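One chain of protein is taken out of this complex; the other chains stay put.
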Amino acid sequence: MITFSMVLIVFLIICALGVSFSRDLLISIAIYMAFSLIMSINWLILESPDLAITEAAVGAGVTSILFFITLKKIHSIRTTAEEEKKDE
Amino acid sequence: MSKPNPNYKGSFWEHLAKWLRGEYDPVKGRLETKAVAKKTAGKEEMQSFDQSIQKIGKYDMRMFEEGIDRQVGRYRVVYRILSVVTVVFLISLLLWTVSYMPNFGDPNAPTNNEVSQRYIEKGMEEMGTVNIVTGMILGYRAFDTFGETCVLFVASCCVLFLLRVDREDDPQSAAVEEMNDRHFEPRNDTILQKVANFLVPLILIFGIYVVLNGHLSPGGGFSGGAIMASGAILYLTAYGFKKTHRFLNEKVVDAMKAGALILYSFAITYFLYTGANQLHSIFGPGTPGNILSAGLIVFLNIFVGVEVACTMYTFYTLFRRGGI
Amino acid sequence: MEFVQNFPFICIILSMFSAIVSFILPGKAAKYLHIGMVTAVLVLSAGTLAYVAGTGESYTFMMGQFPAPWGNEIRVGVLEALMAVIFCIIMLLSVFGGIAHVEREIQRSRKNLFYILLDLLLASLLALIYTNDLFTAYVFIEINTIAACGLIIVKKEARTYVSAIRYMVMSLVGSGLFLIGLSLLYGITGHLLMTPAKEALEKIIAQGTYHVPLVVIMVLVVIGLGIKSGMYLFHTWIPDTYGYTTPTCSAILSSLVSKSYIFLMIKIFFRVVGFDSIISSHLVNIIFVLGLIGMIMGSVAAIKENDIRRMTAFSSVAQIGYIYMGIGLGTTAGVVAALFHIIVHGITKSQLFISIAGLSDVSDGKQDFHSLKGAGFRCKIAGAAYTAASLSMVGMPFFSGFVSKYLFASSAMTAGSGRLIAAWIVLGVSTILNTVYFMRTVITIYTPVDEEMRKVHGISPSKTEQAAMAAMILLNVVVGVASTPIIRALESGLAMFG
Partner (left out) sequence: MDVIINMLRNHYQDIAAVFLFVIGMTNLLLQQNLIKKIIGLDIMDSAIYLFLASKGYIAGRTAPIVVDGITDVERYINPIPAGLVLTGIVVSVSVSALMMALTICLYREYHTLNLDEIMMKIRKEED
């Protein structure tokens, strides 16, 4: 069990570093989603199923959706701005 | 008036008068080089500490082109080293502290004292909850949880403040938002709709199950509410705003949210007031294990669930187009 | 149990409840509800103060059905009740003092949201004052932070978003550090309520175990709350935050929000870790030095500033330095002086921000010194309020600032001779610097100008705002003249803390 949770921890740290060093924001967000899922498994190992279900629903679910929608919104604002420039 | 002093220009009085008028800065170029050496970096006077550490993050070549001299580059290197040193210091400080803490998984750690003992041994009897964590956050420490719901509420108010578009008062920006929303949006995607048809009821039922069984099994208002919200979000993504509006428009969501919060605050006031004044509460713990047990906790879970679901759904719609 | 003991609980719940109800009310109703609620809370807090001062004993109040180590608790003493009263008065005056600005600067459809933020801010301030539970403190710190961020962005201008982001980043680091300190404390004591945690810590200190974690906990809590209250070194968010939002919010942010964190810090010092272990860990020395540097550097930065509001914001850095210097003296007298300065600075700084708004309104809304020339003639009451607040900050007798400066100077004598000399020198230098930049503004706004410039350029402050300014001058003088009962109350409240 210790080995398994150590592997999970190494994954967690790799994910955290990956977020900082990835170039693409979309990839960063996907890595963050993976981070949340691994964290949720880690909660299970720590015998806290309440936290696991909350982290899976809130961290990997809603927060990531909000990140994606933020990114999408930013892209659409950029596109609109570029179109306006073209029109001028 | 006295006659003008020939030595006036450049004198102390001229400087004073200029400073009073706001044209002259008495310490510019003198003080900041001595006392706050790091402030020489930019042309701005108040280049402050956290701005400076933010600048280490990345070499931004444009900064050099903007005519800020090479000094900035040198300072950035210094700050980069400084920040690395700070990080290493913080890690070693915390690790050093951790090494003095009780071991991980130690049954004799100071945390396992009479408090957790009572929660475990008496929790089911006093609160009627099989899930001890729920009994703790909604029973023993109910005030904290009410505060936490208020955190979500105040955050949703701030987001409303920032992003809401008033469709009646400001139709122009509403139209812009509508157009923005159309970008990158698949319209009437059949696969998505079929999948949503299948999944949305399942997700919603699961969410309701998690909320209602909060006192019996893992989960509770927060997780269940988030699950229900994700079901609603999936439906919205598949079918678009028009179809969703038939049963989930702004008024319904706001009314649900406000209603749940008002009922929650009434319930919590009753709970706290009776507790503090040693009055008899009409909501007893009931038979542990039944769905209608645990007194107020079932209702508190439902209120929290509805509030969380509505808030998350509002976040999503606000982010997408500034309103439901 | 007597019914009056329920008052603090009712205050907290009332403010949260009115926030929730305001969500479905129109803006005007939300405004009246807010004003009524603050008044009610003020009356209830005054009742609590009278009750606690009468019995001479503090009491704890169960927030739930279970007593101390199991359930939440709040604790009510003279100090808490007095702070609640003062905070309510400042809140009420600040809201009245900027009410026309709020009407002008905030969109009609968003007014109820603004009052929700104010209601929840008051709830969190009260909870931070009264709480006897560390985790409740954390939750309400978050409410406070988010509500404060909301107050920064109410004008919906591009510049305020940047200040909000910077404020949020710094604050979140602060609350993160605070929560880590809390987890460590929980790890070594197993308690989250202040009273049992203190008992457990006393045992730990007697045994000599866990010495290192204890010191780190203190450092983390001081840094975490220091960042949020604008201690020197972590003060960089202050000028941006106070400089661009609507005057009511500037006044509330500078005079209440940062002070509540300092109050919580003092509470944790006395009620959890014990002031003796703070002194023996030499942490007070660091707080003392940071306070002294802040007193000087804040004033220097204020002298360099050309925008009157940013100048006042930098003066906040200096004044918060005074408070930390008082705590850093390491004596009870020093802490009393610091607590008194919390009150004084709260009153005076809100007065400054409100009167600056009045002055800049009659100068075409500009805030640089050049445009403000002669503004004191254009709006007499704002000029008077500004002058009174400046004199108070400088330390003129008959104003509240004089008393707190006197308290700082006399309490320094109870500390060691090294501290005494350092504190006196820096107090002197800082007073001179204060005089320099405050008198500069006073001279500017009373520069003789011609007839044309004596007319109002822009909008004159409304009647309510003028009345609020007059009330603030009065309050300042009252606190300055009748300071003895307040100081006595602070002393007895601090004695109850232990």
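Labels for the chains are A, B and C, by order of writing; each one numbers its residues from 1.
To be clear about the criterion, a contact is a pair of C-beta atoms (placed from the backbone, for glycine too) under 8 Å apart; a residue touches a chain by one contact, two chains touch by 3 or more.
Nothing here was measured: the structure is a model prediction, and the numbers come from that model.
A.B. asks: With touch defined as in the header, list the contact partners of the absent chain among those displayed.
C.D. replies: The chain that is not shown is in contact with A, B, C.
A.B. asks: So one chain is hidden, and I want to know which residue out of C:139, C:423 or C:496 touches that hidden chain in the complete assembly.
C.D. replies: C:139
A.B. asks: Pick out the residues on chain B that sit against the missing chain.
C.D. replies: 44, 50-51, 53-58, 60, 62-63, 66, 83, 87, 90-91, 94-95, 98-99, 101, 103-107, 109, 111-112, 115-117, 119-125, 130-133, 136-137, 141, 144-145, 148, 151-152, 154-156, 158-159, 162-163, 217-218, 220, 222, 288, 308, 315, 318-319
A.B. asks: Which parts of chain C face the unshown chain closely enough to count as touching?
C.D. replies: Touch set of chain C with respect to the missing chain: 135, 139, 142, 145-146, 149, 153, 158-159, 161-162, 164-165, 168-169, 172-173, 176, 179-180, 182-183, 186-187, 192.
A.B. asks: Touching residues of chain A against the unshown chain: what are they?
C.D. replies: Residues 2, 5-6, 9, 12-13, 16-17, 19-20, 25, 28-29, 32, 35-36, 39, 42-43, 46-51, 54-55, 58-59, 62-63, 66-67, 70-71, 73-74, 77-78, 81 of chain A touch the chain absent from view.
Rule of thumb we're sticking to: only the chains that are shown with their structure count from here on.
A.B. asks: Based on C-beta pairs in contact, work out which chain pair has the most and send it over.
C.D. replies: Most contacting pair of chains: B-C.
A.B. asks: So, what's the distance in Å between the C-alpha centres of chain B and chain A?
C.D. replies: Chain centroid spacing, chain A to chain B, equals 16 Å.
A.B. asks: Report the inter-chain centroid distance for chain A and chain C in whole angstrom, where each centroid is the mean of the CA atoms.
C.D. replies: 37
A.B. asks: Which chain C residues touch at least two other chains?
C.D. replies: There are none in chain C.
A.B. asks: Under the definition above, what is the set of chain A residues touching chain B in their complex?
C.D. replies: Those in contact with chain B are residues 48-50, 52-54, 56-58, 61-62, 65-66, 69-70, 72-73, 75-77, 79-80.
A.B. asks: Name, in rising order, each residue of chain B that touches chain C in their complex.
C.D. replies: Chain B residues touching chain C: 19-23, 25-28, 31, 35-36, 45-46, 48-51, 93-94, 96-97, 100-102, 109-116, 118-119, 126, 139-144, 146-148, 150-151, 153-155, 157-158, 160-162, 164, 166, 169, 254-255, 257-258, 261-262, 265, 268-269, 271-278, 281.
A.B. asks: Can you list the residues on chain B that touch chain A in the complex?
C.D. replies: 131, 133-134, 176, 179-181, 183-184, 210, 218-220, 222-223, 226-227, 229-230, 233, 312, 315-316, 319-320
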